[in-house]
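One chain of protein is taken out of this complex; the other chains stay put.
And now, chain A:
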Amino acid sequence: MNILNAEWTALLYLVAAVCFILALKGLSSPRTARRGNLIGAGGATLAVITVFLSAKLDNIPYILLAIVVGSAIAAPISRRVQMTQMPQLVALFNGVGGGAAALVAMLELGHSEGPWVLVAVVFTMLVGAVSFAGSAITVAKLQELITTRPVVFPGMKWVMSLAVLAALVIAGVVVATGSAGWALLLLVLGLAVGLLLVLPVGGADVPIVISLLNAFTGLAVAASGVVLDNVLLVVAGTLVGASGTILTRAMASAMGRGVSGIMFGAFRGGSTAGSTEQSNRPVRSSSPEDVAVMLAYAQRVVIVPGYGLAVAQGQHTIAELATTLEARGVDVAFAIHPVAGRMPGHMNVLLAEANVPYESLKEMAEVNPEFKNTDVVLVVGANDVVNPAAKTSPGSPIYGMPILEVEEGRQIVFLKRSMRPGFAGIENELLFDPKTTLLFGDAKDSLTKVLGAVNAL
């Protein structure tokens, strides 16, 4: 339909772009975040209506059908997915977005003229394909369909270099000739590069890769805007590319690692795949009843939830334990490491789902000075983020990573499955400290027993 002229179309796209900026801005505070997201969704709806009213479109019934199919698949999954599986879903949506961008650019190849537009076409195809294949691998790793350990084979470095080189050469050929056959080959090579890029990444680093691929998809969408001469796509894609880059760097620095170290670490043999050796040194383990007494008669308790809590689905139990302790007059706070869970802020979402008010969730900088006035620090399924080796042993792979300084607490209780070291594969000296007590078992089981024992007091 041609109801809107070019000026109105541009104006409405501008409104949509402003909505996207306001959406990202709204996400800066818990109070405005939900409204911000709705503004973003409103902007997207406006943009889609605008495109139907402005562009000359054939095949409208088919297009509407495809939109219905896409919504009918995505909306129910989004509503039903468990909060612990959220990272997979974000990665999945990111991947299909990248795939869509790559397909759009390939179909536009025949209509594209001028060297810059053709460069944008090959860029979109390549980056979109990398994002699609890379995201597929992150989903497989998070869902544990494939091993979470880095997958490396001899000569992988050379295969990777060769694939990248071939992709660049073929991209040049496509720009020079506009050939559809070569473009298809470029797409295949993009997928191969995506696989090779993400396979060597260890499980603990996958969230950072998702964030990076999110930025990649943003850049692909921005380039597709150049291809289609559409400012909204350029602005929205660039926004995501820029914000995704900042977020990726923030996440990587919270883990004390560089982004390039994560992406290429396994090639150099410096990956986070640590040993799984168990130590035979003596530790003090205890019963749920003893832990219950320690907690119930403390004045101040700080809970440090980690990935193990998320795996055991123990977030509701720990929220109940916190409420029970507070009812007894204990001051309870949660200390959240920036990378607790599987993505930054993931633990906040899990605890929010379990009705823990966000005022009780303390960030690292806020809570670290408070540990020395804390009677009991309860560490549930976390290890590397409380390992003092990050501060004290320069040879350690996690040296330099900011940690929660739980060793300052008067007593420390670890709920752990076993003595196996964490993702980083480094032993935690704190486990052998005289003021540390360990309670072995599945996090949820242990918490349920402790909760029962507190209620029985």
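Basically, a residue touches a chain if its C-beta (ideal position, glycine included) is under 8 Å from a C-beta of that chain, and two chains touch if they have at least 3 such contacts; residues count from 1.
Basically, contacts and distances are computed from a predicted model.
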item	value
Chain not displayed: protein name in its UniProt record ("ABC transporter permease", "sn-glycerol-3-phosphate-binding periplasmic protein UgpB", "proton-translocating NAD(P)(+) transhydrogenase" or "Cytochrome c oxidase subunit 1")	"proton-translocating NAD(P)(+) transhydrogenase"
Residue touching the undisplayed chain, where the options are A:24, A:140 or A:185	A:24
Touch criterion as defined above, residue of A:232, A:310 or A:389 at the omitted chain	A:232
Contacting the left-out chain in the complete assembly, out of A:3, A:33 or A:145	A:33
Selected from A:134, A:218 or A:409 as touching the chain missing from the view	A:218
Contact with the hidden chain (one of A:3, A:57 or A:146)	A:57
Residue of A:139, A:160, A:321 or A:343 in touch with the missing chain, whole complex considered	A:343
For chain A, residues in touch with the removed chain	16, 20-21, 23-25, 27-30, 33-34, 36-38, 40-41, 44, 47-48, 50-52, 55-60, 62-63, 65-67, 69-71, 73-75, 77-79, 81, 83, 86-87, 89-90, 93-94, 96-97, 99-101, 103-104, 106-108, 111, 116, 210-211, 214, 217-218, 221-222, 224-244, 246-247, 250-251, 254, 336, 338, 343-346, 348-349, 352-353, 355, 357-361, 363
